[in-house]
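The structure is given below, and queries will be raised subsequently.
Here the complex is missing a single protein chain, while all its other protein chains stay put.
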Amino acid sequence: MKLYLELIILLPLLGGIVNLLLGGRLLPRRLTELLACAVIWGSFAATLGAAASYTAPVTVELGSWLAAFDFKAPFTLYLDPLSLSLCLMITFVCGLIHIYAVGYMKDDPSFVRFFALLNLFVAAMLVLILAENLPLLYLGWEGVGFCSYALIGFWYRKPENATAGRKAFIVTRIGDIGLGIAIVWMFQLFGSVSITKLNSMGYLMPIGVITALGLLMLLAAMGKSAQVPLMVWLPDAMAGPTPVSAQIHAATMVTAGVYLLMRMFPLIGVSPTVTAAIAITGALTAFYGATCALVQRDLKRILAYSTISQIGYMMLGVGAGAITASTFHLLEHAFFKALLFLGAGCVITAMHHEQDIFRMGGLRRTIPGTFWPFLAGAVCLAGVPLTGGFFSKDGILGAVWLKGGGFYGTLYFVGLITAFITAVYAIRMVLIVFAGEVPLNHSLSKGEGKPLPRIMEWSLIPLAVLGVFGGLLNLPEYLGSGVLNSFLSQPGSHEGMLPHATELLLQGVAAVVAVAGISTAWFRYGGDRRQQRLALESAPARGISAFLMEGWRVDALYDFMFVRPYKWLSSILWQWVDEGCIDDTLDRTAALFGRFGHWIGARGDGRVSRSLIGMAAGAALMIGWLAWVML
Amino acid sequence: MIPVPFLTLLLFLPLAGSLLLLAMTRRESLARITALTIALAETLLACSAWFCQGSTTPQAAPPGFFLFLDRPWIETLGIRYTLGMDGISLLLVILTAFVTTIALLVSWRSIKERVALHFLLILAMESGIIGVFLSLDLFLFYLFWELMLIPMFFLIGIWGHDRNIYSAVKFFLYTMIGSLLMLLAIIGIYLIHGQQSGVYSFGLSELIGTNFSTATGLWLYGAFLLAFAVKFPLVPLHTWLPDAHTDAPTAGSVILAGLLLKTGAYGLIRFGYPLFPEAARTLTPLLIGLAVAGILYASWIAFAQKDMKRLVAYSSVGHMGFVALGIGAWTPVALSGSLLQMINHGLTTTALFAMVGMLDEQAHTRQIEDYGGLWSKIPIYSAFFVLFAMASAGLPGLNNFVGEFLILTGSFKVAQLATVLAFIGVILPLVYTVRLIQEVLFQEERRPLSMTDLSLREILILTFLALADIVIGMHPAPLLEVLKVPVALLTGGAP
Amino acid sequence: MIVPLAHVLVLAAVLFGLGLVCTLVWRSNVIMLLIGIEIMLNAAMLVFVGGSNHWGVADGQVFALIIMAMTSAEVSLALALVVYLHRRKNTVNVDEFRELKD
Partner (left out) sequence: METYLFYILAVVTVIGTILAITEKHPVHAIVYLVTSFFSLATIFYLLAAPLVAMFEVIIYAGAVMVLFMFVIMMLDLGRSDEARRPELKQWILPIILAGIILTSIGTIATGYAAAPHASGSLTIRDFAETLFRKYGVAVELVSMQLLFAVVGALYLGRKAKS
């Protein structure tokens, strides 16, 4: 087991390092690509091995890291069902994305940097997932943050790309303050930073402290998982290459916040305030993301907002205490969202790096190999009954319903409305991009579509299969016990089960909502109405749609509230306080002494006799004073 | 077993080397090679001290010291030639030898006038700094404390640029005022101890445990604290640092940031707290307050800087604020974090200053707005730059994180509010660091500059530093192990 | 001991005071200024010799001798300076020598 766990992390790490050091000059391009993909699949194989030999949660210590007196944070890995299932998903999805990226990046000269960073990202992500203590988790947490920063700004020549990377890094790091404070506080309270120990010691502390800790961790999760109010970085993060968006900003890294909350749930879940805060954050974010996605024109931005929204669902699930349902949705979302992003990458490549969906159309016939998987992803997202997305989303909503009460009841309805909007925008996207005719002025209409590398479309298929049939992983209770459910449920976990009838009813409601959303989209964008709507929406956005288009204008608000004051104050502090006050005071003091010296010098006329008299007078004064004292 | 005069050799080898260089003022290449040889020999010597740790404690040595030397010097005044090395000194001495070697290598080509004098001053300074780290006699300590100032004054004054004289004088006045007050305080302790016990001595181990009245203790400790705070530098005594850094030659900046700033923290740990435990405890809120203020304030100001060296200089102020926070907390974890952070800051900031110096050497400007798009032109340089910038911003897995995290963990017990604020101070470095990276390395070039990538010598320097950064970041255990005994003795905890 | 030490000291003090007055008064002639200094040094020597006699230790006498040697060095240099300055300025008035100002 130790070997497996070591391999899981070390393979991607080694791949990244080898590529970084030797790539470009010493390794041919093919070898770099091969190495990058091979290490991820190797890691997947190791995960499979670990899964095969898995019997009970294991803790493996690989070496020491931080150790000073009573504070110890060694390199310790912890494998339990939660981390194992996430590891499987990450290595598998990332492996596919790596293969896809080989095709996507085939003309880019900086492929070495790209693949090295992708590999390092996977290594950091796996450290995050497998970490047994919080500082180690923090190492992975920041490591993925750095890789994300470097990859968003991958095409660094454009200032907006570089700025997007910087924004992502800084905003997520704001959330990390919460995690950092939580770690040191927990160390002070419990004398340990081991996750397993902390989770079993929660009862030692009063509920108020637990609440505070939970809220701090929620802050961290908000930053990393792009939850309201720290969600502003994710839409901009789409500036990176599409495989990066698929891997980091859809499938893996952004779910780290949710993972953290799931991990620490036994500790923080006992506080109702915390779970309520998590739930309301999730619901709000889900609603926010869905509404924004409704009006976007940029294909990748639609997907980004949809990611925000879907992670909101997961948070909602965690808030409702439904860890299993959340995990299920996390996995399912990783499959179909990666699928959608990769499909979007195919579309964008075929359209010569055009991302505006209003300039697309008719791609159904041009690139059928992309269309069908993309459609599969979209129906999963829309929650069409019997797809994986339907079951996983429904699991969360069901759990919220189960909690009952006015608060969670409201959240349930917010979730339902969001599901409706989700269906609308998912189908809108498909209809606009793939239906209709190719725009006349576009090169595709002249039959000059760029041929897609085969490898890109092939890698979509496994994801599509998993997305659509992912529901089989965790079937609802009335169809027999779910695989995932029994795997994840820990002894002592008290996740409630809905009565079968209620569950069926809720699923019926969800199905109706999804179908309603799809039909709404069809009636707006389907068939001939597509052209009219497009003409209508192409006009510059006004009113509510402009508000949604700009993500509720949160960016502008933050710019006004935080960014500008920060910049402004920093130059004020520098030029007025530091240079103007502190330094100038000292300079002036020094100048004063200098002037005093000159003044004294000017008083004396340089005559030796006067100096002598002055000296004698001084001596007389001193001796006289001494005599006076001695008397 | 190493013979007794090992410490003396360690202390005076660079000084002897600098005297040797006096004879070579006309032969530049010979001077370079001699200086480098001596610096390397010193590094070797310093590293060999590592292996003395396990050996038996020398006689009469205070606990924790594995190398000790005590000879009478000016007996009538109770001044002795007392040197000692414990874990703290060991790490700092190795750092000193290492950074000095790098400073020599960095100025290998960039210094073109009075080469021998330049190297001579660097070596002389090395002796001074090592002396500070080894002295266990207050008078001796003061002597070396002053000795290390003078070469730096000339380094800034002779080879500096822009307002070099202004900066050199400012540097000198600041540190001089602080150290003169310290001298008064040293004499004060000497007299008070002499009156109490009848034995007039400057020895540290003699003086520890002297009883002061509260007011006297506060005054004396205040004088010490002022001298050390100037060196640290703590806000608001920091304004000499940006000027000195900006106008100093690269080697000067490297030594200033890498080594001189550490002497303040070291003095506080070795002398300030043990001599005046009461007063130190009373003034702890002040120290912690200034530390946190410095972290936030300097990091904030760094964001507005236009000059790269100035930016790195302000970042130094911020990072040393963390060290001050750890010392203020005075718990075992925080103190080991502080000491480790001193080493880390020495390595990272050295690298950053060296790298800015390399740019300056080629393009003759340090303004951020003159650069841009360097990544496509000099990728190796850029990769190193990102690495060190990230280390400086406290990315886990690199060295600074380890120190900062230990400091924060250890301080939380003592000062919750300060630690929480300091956590905000953890992200501020990231803000200015990514801005620096973006404006210098990314985007399009803003002025056509012809740059060549790193030479082999430069790659060698940076690789050593980078390896040190990563190794400490991933496996700090050996260093923490070395610090364990002295830190436990200082804080009174069990080792 | 033929007289009390205090009397010797009083004599020395009077001599010293006279030398001081001489130094301060004669601004028009640098030679007189130097003579004042000699008088003061002699007063100091007197104190040393008196002390040496009083305690019966030779150190005082040794110092008197050293003062004397020092004085001769000082006088030779000072007079050389006087000659030099006189050649440049053609005066011995001390107040004329004020190049140090500014």
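Going in written order, the chains are labelled A, B and C, and every chain counts its residues from 1.
Going forward, a contact is a pair of C-beta atoms (placed from the backbone, for glycine too) under 8 Å apart; a residue touches a chain by one contact, two chains touch by 3 or more.
Model, not experiment: these values are computed from the prediction.
All shown chains touched by the missing chain in the whole complex, by label: A, C.
Only one residue from A:272, A:597 or A:624 touches the chain missing from this view: A:624.
Touching the omitted chain from subunit A are residues 613, 616-617, 619-620, 623-624, 626-627, 630-631. Although one chain is not drawn, its touching partners on subunit C can still be listed: residues 1-11, 13-29, 31-32, 34-36, 38-39, 42, 45-46, 49-50, 52-59, 61-62, 64-66, 68-77, 79-84, 86-87, 92.
By definition in this document, only the chains that are shown with their structure count from here on.
With centres taken as mean Cα positions, subunit B sits 38 Å from subunit A. The distance from the centre of subunit A to the centre of subunit C, each centre being the mean of the chain's C-alpha atoms, comes to 89 Å. Multi-chain contact residues of subunit C, defined as those touching 2 or more other chains: none present.
Residues 20, 63-71, 135, 138-139, 141-143, 146, 149-150, 153, 156-159, 162-163, 165-166, 169-170, 173-174, 176-177, 180-181, 183-185, 187-188, 566-567, 569-571, 573-575, 578-579, 582-583, 586, 590 of subunit A are the ones that touch subunit B when the two sit in their complex.
Looking at the complex, you find that subunit C touches subunit A at residues 20, 23-24, 27, 33, 94-95, 97-98, 100-102.
Contacts from subunit B toward subunit A in the complex involve residues 173, 236, 239, 297, 300-301, 303-305, 332-333, 336-337, 373, 375-376, 383, 386, 390, 395-397, 401-402, 405-406, 408-410, 412-413, 419-420, 423-424, 426-427, 430-431, 434-435, 438, 441-444, 474-477, 480, 483-484, 487-488, 493.
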